[in-house]
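Complex shown without one protein chain; remaining protein chains in place.
Naming follows writing order (A and B), and every chain is counted from residue 1.
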Amino acid sequence: MGKHGRLRRLFVVSFWILTVIVSAPALAEQAPQPPAVAPASPAAPSAPKAEPGKTPVPFTQELLDQLGGVKVAMDTVWTLLTAFLVFFMNLGFAMLETGFCRAKNAVTVLAKNFIVFAVSSLAFLILGFGIMFGDGTPFFGTQGLWFVGGTDNSPAMGEAYKGVYAALNWTGTPLWAKFFFQLVFAGTAATIVSGAVAERIKFGAFYIFSFFMVGIIYPIVGHWIWGGGWLAKLGMFDFAGSTQVHSIGGWAALAGAMMLGPRIGKYTEDGKINPIPGHSIALATLGTFVLWFGWFGFNPGSTMAADWSAIGRIAVTTNTAAAAGAVAASIMAWLFLGKPDLTMILNGSLAGLVAITAPCAFVSVPSSLIIGLIAGILVVLSVLFFDKVKVDDPVGAISVHLTCGVWGTLALGLFAQEQFMPGTTGDGLFFGGGLTRFLAQLTGVVSVGIFVFVASWIFWSLIKATIGLRVPREEEMEGLDIGEHGIMAYPEFQAPSR
Amino acid sequence: MGKHGRLRRLFVVSFWILTVIVSAPALAEQAPQPPAVAPASPAAPSAPKAEPGKTPVPFTQELLDQLGGVKVAMDTVWTLLTAFLVFFMNLGFAMLETGFCRAKNAVTVLAKNFIVFAVSSLAFLILGFGIMFGDGTPFFGTQGLWFVGGTDNSPAMGEAYKGVYAALNWTGTPLWAKFFFQLVFAGTAATIVSGAVAERIKFGAFYIFSFFMVGIIYPIVGHWIWGGGWLAKLGMFDFAGSTQVHSIGGWAALAGAMMLGPRIGKYTEDGKINPIPGHSIALATLGTFVLWFGWFGFNPGSTMAADWSAIGRIAVTTNTAAAAGAVAASIMAWLFLGKPDLTMILNGSLAGLVAITAPCAFVSVPSSLIIGLIAGILVVLSVLFFDKVKVDDPVGAISVHLTCGVWGTLALGLFAQEQFMPGTTGDGLFFGGGLTRFLAQLTGVVSVGIFVFVASWIFWSLIKATIGLRVPREEEMEGLDIGEHGIMAYPEFQAPSR
Partner (left out) sequence: MGKHGRLRRLFVVSFWILTVIVSAPALAEQAPQPPAVAPASPAAPSAPKAEPGKTPVPFTQELLDQLGGVKVAMDTVWTLLTAFLVFFMNLGFAMLETGFCRAKNAVTVLAKNFIVFAVSSLAFLILGFGIMFGDGTPFFGTQGLWFVGGTDNSPAMGEAYKGVYAALNWTGTPLWAKFFFQLVFAGTAATIVSGAVAERIKFGAFYIFSFFMVGIIYPIVGHWIWGGGWLAKLGMFDFAGSTQVHSIGGWAALAGAMMLGPRIGKYTEDGKINPIPGHSIALATLGTFVLWFGWFGFNPGSTMAADWSAIGRIAVTTNTAAAAGAVAASIMAWLFLGKPDLTMILNGSLAGLVAITAPCAFVSVPSSLIIGLIAGILVVLSVLFFDKVKVDDPVGAISVHLTCGVWGTLALGLFAQEQFMPGTTGDGLFFGGGLTRFLAQLTGVVSVGIFVFVASWIFWSLIKATIGLRVPREEEMEGLDIGEHGIMAYPEFQAPSR
């Protein structure tokens, strides 16, 4: 603390004193602070009242337009902000998957999870959105976003809708807000795949597959379910995408993982399953929190309108299912694996979230608790099952997104209650509805499963036949980061030979 | 870069060219892009004007309902989005606490911070909310959320309120939005505890305590302060929870840390204090940023309504206190510890945030600066004090949340100004108000402190007597991760024997 230290201290003290002096006059003048304009104090009643005795003023077309504009603006704000949260789930997937993989493959997992949203953005813009929401056959929309002339179907205020993407007419937000909301969902389906194929797939192979996935596979099914296609006409419901997003991602992941085969050393010839622990549980936990956070955009945002009678309840059903899934998985792990393995708890919460995604708007909070509990149990059993049949899924993506996506879609047929969204699902099997609802859900699950698995298999095969799917054996042993990207994730902490 | 490399390059280039070709027609057609509908350009004046000469149109009951619905929807959007930010603080706490602990205990810290919100969600749903906001005695609400019949007290548009949770009638958002907002606050109080008891508590013990905390302790005090109970009637104010959330968490943490005793090796028999540095300052900094971010939900969101006259100012008082706390702590550390220790700076910003939480809506921006500066100084002194009296708190949670929670609650009695929220707090001691305001705050601080400390002590004792509170000595030496969860956080970077 010699001369240098004293000088620095002197400087710091002077700076401090100067700051206080500069601030002092202001502090002395606190009185004329901007006063809160009175009527909007939080204790004031919120609902408008048409009290008698108030002076009437003229109501004009301009004010009517303003009223309409405010409604459209609020729906747009809600749709965009929840879309931002869904975008943020890309970080969640990236961290979850990276944490669950080994350090020697961290860069390639990160790179896949980063580029996938960029590729998705372009693919959905050029191809996907037009296929998904174009007014085409029941099987395939025929409008490209750019090719059609681009008339916005957002409502001129006070006027009726008219638009070229009629399947999205139920929400009054402008076209680009709708596009963006749908885009972040498409990106999610693609990023789900990356976890299951991690630690052995070529970066380029995944890059190309993402384009096919978001440009072709996802929007075709999307046209069936959300674009007014044959499943929508049949009466299948999937509010925020247990099938449309999660099980599509899961089926494509299953096809990829099967075609790739397991990682070297995962299953030995004598039938033993070797656990390959991830390199950072901290990153994995971070990712799961981010995903839970993002799901508050995913589910409540799928109203695509600031529908006050629904969004609060959807937030609670979503959260309750996540909590129930985490608790159930923790107890399952405690009882059957001996200790409450954190990786199971994390996947349990995600299982609950995936399962509640389809029914979130149509079921009661107690039902959401049951749906989440069952999902938390299912995911543990599913992880054990896929290891049994030697489908190697480093992060459990198939168990979380496919198994629980199917469960959630079917659960809608069981637990739905007419009262929550009158005129939509009707009552599920457990609430007095007939089998029709449940069978529509089942039809959706099966047909989407067959289509996506087959289509993915074809695309994976095409890639395998051209640029190849899997890195060479020596590259996999050494880690993909050097071979695929030429850098290491943690060069100071990793042995160079690893 | 042999044959294989050339082939890959060829493929990449082809793919690229293909993309451009596909895009080209669209690029050529830029003209018919969706035009911005003119009147909503940002330069247009925002406030509606009843200009003479405009054609009048009829104003109907339906339009009146729409106007009311827009207000309710906007309040709901604000309440939910800020609640999502508060939920996200769970990530902040998880990373802050994990970063400040040793790698060998990282999994258990992460697991505690993850499961606590799941447990809180169920406990608050089943028990907490009904106790907190039920219309019971001054001391204890008597309505369960599910047991009462569940009539929503959200306003049918244009009608008067009627509801069973009358203490929340001041906001017009639907019941589930209110529930969710209150839930994320309850979860915060529980997660505060986990830092102070880290690196030695059994996972199961904390799991159970969280249920008691959110199901019983938190909502009883909550009934007193926010549920219309005796402290509310006395005139104690706590806008966003310096006492209700932070000092409740802090008192429970203090009881837990005292009953557990310090970590092995923290205090040697000759009275020496051994610093035990955390294993990742990067994660701790990440966590603090996330907390600061989440606080913009915590404080401005506590209006539970999109009250434009308040929320901007609250954002600024919140931010100013955080900034002042960080600057003050950095200078304190520079002057008294010789170097600007980053861990002190992080805790300084949190100290400012905790302190401004109670008064954020009732004080001026200059006052918030002073409140934050003092908090930043207090937290450094408090950390030194608790080490002196050998209460081992690995992350400084007690100093941040208890010490500064008390300071903030009292500061409200000193700095409040009637003008900001007319009809609420009146003026504080420094602005011409009498002692009444200050004494009400002091009564709240003391009574909540006694109740929470004693109740926590009882619950901790019950757990200690049944399943035990602290892991065995050898497990603590080896790290709790193996013993409690069977996995390591960073298996590739940690020695297996650690």
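Going forward, a residue touches a chain if its C-beta (ideal position, glycine included) is under 8 Å from a C-beta of that chain, and two chains touch if they have at least 3 such contacts.
This structure is a prediction, so every number in the text was calculated from the model and none was measured.
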Among the options A:335, A:389, A:465 or A:495, the absent chain makes contact with A:335
Touching the absent chain when the full complex is considered, from A:176, A:230 or A:453: A:176
Cross-chain touch to the chain not pictured, restricted to B:311, B:332 or B:375, is B:311
To test your reading of the contact rule: which positions on chain B touch the chain that is missing from view? 1, 5, 9, 12-13, 16, 23, 26-27, 30, 33-38, 40-43, 45-50, 57-67, 69-71, 73-74, 77-78, 81, 85, 102-103, 122, 126-127, 144, 146-147, 149-152, 154, 156-157, 174-176, 204, 208, 277-282, 285-286, 288-290, 292-293, 296-297, 300, 306-309, 311-313, 315-316, 319-320, 322-324, 326-327, 330, 337-343, 345-346, 349, 365-366, 369, 466-467, 493
Across the whole complex, the chain not displayed is touched by chain A residues 7-8, 11-12, 15, 19, 22-23, 25-26, 29, 32-35, 37, 39-40, 48-51, 54-59, 63-64, 66-77, 79-81, 83-84, 87-88, 90-91, 94-95, 98, 106-107, 110-111, 113-115, 117-122, 125, 146, 154-155, 157-161, 170-180, 183, 203, 207, 280, 283, 286, 303-305, 307-310, 313, 331, 334-335, 338, 364-367, 369-370, 417, 419-424, 431, 484-493
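Here is the rule we use: only the chains that are shown with their structure count from here on.
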Chain A and chain B share one sequence, so how far apart are they rotationally when you fit their Cα atoms? Give it in degrees, rounded to a multiple of 5. 120
CA centroids of chain A and chain B: separation to the nearest Å works out as 24
